[in-house]
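A protein chain is absent from this complex, but the other protein chains hold their places.
Coming up: chain A.
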Amino acid sequence: MKLITHNMLTSNILKGVTKGFPLKIKADKVDNVSVDYNRDFITRIIPRIEYDALRAAVNDLGLNESLPETMPEAVQQDDEFLKTMHKVLLEYEVEEGELICPETGRKFPISKGIPNMLLQETEVS
């Protein structure tokens, strides 16, 4: 699971959970893979990223990446920022661990890089 994917997942499918976002990450194994930098792609995807949730994820993983507190205004011109975003969104793979619902504490296991968001019948809202 890359952080780009974490950024879109929510636990609001659970009964009683309203927002369920962002999910907390408890990572047991994180791989760092090198991915070719595609500036255009990162520029296209940034408007769809919930920035605060991404920062929270970086914090959960204890990554040594410096994302400014707020997104720079002139994102398009800020190559250094775009490169950091590229790295954070695509280059870290959470292989083993769990996602934790911020409201109920329900844990969703991540195994072999795939988050398991399946629910029991009784948990469905």
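Observations
One rule holds in what follows: a contact is a pair of C-beta atoms (placed from the backbone, for glycine too) under 8 Å apart; a residue touches a chain by one contact, two chains touch by 3 or more; residues count from 1.
Keep in mind that, in the parts below, contacts and distances are computed from a predicted model.
Look at the chain that isn't drawn here: its UniProt entry, checked against "MMS19 nucleotide excision repair protein", "Vacuolar protein sorting-associated protein 68", "Trafficking protein particle complex subunit" or "Methyltransferase small domain-containing protein", names it "Methyltransferase small domain-containing protein". Looking at A:I4, A:A27, A:A57 or A:L82, the residue that reaches the missing chain in the full complex is A:I4. Touching residues on chain A toward the chain that is not drawn are 1-2, 4-5, 7-13, 21, 33, 35-36, 38, 40-41, 44-45, 48, 50, 90, 93, 112-119, 121, 124-125.
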